[in-house]
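One structure below.
In this view, the complex is presented without one of its protein chains, the others remaining in place.
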Amino acid sequence: MLRVQGLTSQFRGRAGVVRAIDDVSFEVPAGEAVGIVGETGSGKSVTIRSILGLLPSYGRVVAGSAEFEGEDLIKLSRTRLREIRGARIGFVAQNPFGALNPVLSIEKQFRNVMRAHRRMSRAELHDLAIERLTAVQVRGPERVLRGYAHELSGGMAQRVVIALAMLHDPPLVIADEPTTALDVTVQRQILDLIDSQVKQGGRSLLLVTHDLGVVAQYCHRVVVMKSGRVVETGLVADVFTNPTHEYTKQLLDAVPPAPWAQEAPGLTEQAVTSR
Amino acid sequence: MSDAAAIPKSPAAEVVTKIVNFARVSPGIVAGVAVLLFLLLASFLAPLPYDPVTPDPTSVLQPPSAQHIFGTDANGFDVFSRVVAAGRSDLPLALAGTLASLVIGLLVGLPLSVKSKWSEGFMRALDAFQSFPLIVLSVTIVSLTGNDIQNILYAIVIINGPRFIRLIRSEALAIREARFIEAAIATGARPRRVMFRHIMPNVIDVCLVQCSLTTANAVIVIAALNFLGIGVSPPTPTWGSMVQVGAQAISTGQWWIAIWPGVAIFIAIASLNMLANGIQRRVEGS
Partner (left out) sequence: MSIMELRDVNHVFRRGGKEVHAVNGVSLSVAKGETVAVIGESGSGKSTLGRIALGLITPTSGSVVFDGIELTALSRKQMRPLRSRLQVVFQEPYESLNPRLKVGDIIAEPLIIHRPELSRAERREKVVAMLERVGLTAEHADRLPRNLSGGQQQRIGIARAIITEPELVILDEPTSSLDVSVRARVLDLLRDLQRERGISYVFISHDLATVGLISDRVAVMYLGTVVEQGPTQEVLTNPRHPYTQALMSATLSTVVGQKREHVPLRGEIPNPSKKPTKCVLSGRCPIEVDACSSWQVRLAQVADRHEVACMRVEQEQKQPVELGGGR
């Protein structure tokens, strides 16, 4: 589905040119979920921004390729890339309020996203938007469509962003820390939602996160990054149970076990299942 | 950094490298400061071809030539000497006025950042005060209190002091919300310590930008007052009074008398704006 090879990007800064990611390679097979995991400065966000052509003005891709549906995204013109983004690749950002335009109604934003790639009458689009919002479990979709981003809670806003990202039924969805800005009890709802949306459409998912738990529970494959380089990739089941690279080991060791799995594992299920 | 340690350099060479590096990052600041320094040093140190306050009645209204490169005016003053010498009074005055405005701004603006009825009332009073045409007010004050050079200083402070107060207060209000202020209070710092140790150093950046803009504004205010014949006793050269004298001669074709002091004002202001711009970028960049 997506094949990234030797991707290298640089940033120009006060201290000169800095290599933000170096020789990054990985694949996202069709129908699979791949997690890119790393700590601050590991280059995980830069990687997807390089793929999507969303680097800031002082950054640029200097080498490598990102092959998607027979085209190299890195070499594409801006216009062609824009056609692919949104229509063939859906993007879910970390902060839903940054992704939504504060001065446009939600319906208008559906219209804009639709119009970027396809023509559709207002009435048809309205019905489609309602359908999609319902699919992502937005309560009161009519009211939400008329309203604005600031009226939504964080979780609702992220649901709207997901609905927008899925509007053109893209075969690949890229999500950049989609739950980091949300409350703990809402995070799981959103992850489950992304998971079901991706599975239902038989899509592929590229998920960037710092949370190893998210990768362990929601991804098939994992790409572990550190200081701009890939240190380990493979099936989650292999890498997480048998990490070969020292850094992956350290990372896994540093995460405290889930609270319900600490110390007395026998007791943990009881409280929940007894209800 | 590392290569500097490897090859020992003379202190002077190190300073030069530092300046060069700084210039690469912030060319505006270096260029602005360089031009200003040049103007200032020239006005005090440059050997002038003629005495700027002694007219030569034998050469009146001469166009620029080899003897008088900027020409002479109706009284027989050498325009070049006067343009350069005018920097002696205009620039230090503008800088002093700015400095005074800054100090007042800090002393008044920082305490005003403590929210209270009193500070709100003061701000409303300041609003009312600033709604006056302040330049008119300063003209009135200066002309009533006498043609003294320090009265020009007061005029600059009257116009710019409130701006500094406002700016510093609003910045301080924002910084007061910062987590490190809460940390300082939690540490047991007294209000005065919070204000001067924690808030003040953090408003200095914006103050520097405002200082360069204010100095530019002060150059204009001084020129405007001098143009109106206020705060200057002839034959002391100032750019404003020279433009005023020269303006009368433009209609009769002697353009050079007004143009050169005008150019000097322009250069001073342009360099100050460049400086302000450079500082602004640095502040935003960090």
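Chains: A and B, in written order; residue numbering restarts at 1 for each.
Methods note: contacts are C-beta pairs under 8 Å (C-beta built on N, C-alpha and C of every residue); 3 or more make two chains touch, one makes a residue touch a chain.
Here the structure is a predicted model, which means the values were calculated and not measured.
S.K.: Looking at A:92, A:194, A:214 or A:230, which residue reaches the missing chain?
M.R.: The one listed residue touching the chain not shown is A:214.
S.K.: From the listed residues B:48, B:74 or B:185, report the one that touches the chain absent from this view.
M.R.: Of the listed residues, the one touching the omitted chain is B:185.
S.K.: Among A:75, A:122 or A:188, single out the residue that touches the unshown chain.
M.R.: A:188
S.K.: Identify the residues of chain B touching the omitted chain, counting contacts across the whole complex.
M.R.: Touch set of chain B with respect to the missing chain: 178-180, 182-190, 193, 197-198, 201-202, 286.
S.K.: At which residues does chain A meet the chain that is not included here?
M.R.: Given the touch definition above, chain A has residues 39-40, 139, 153-156, 183-189, 192, 210-214, 216-217, 236-237, 240-241, 250-252, 254-264, 267-275 touching the missing chain.
The working rule: only the chains that are shown with their structure count from here on.
S.K.: Roughly how far is chain A from chain B, centre to centre by C-alpha average, rounded to an integer in Å?
M.R.: Inter-chain centre distance comes to 52 Å.
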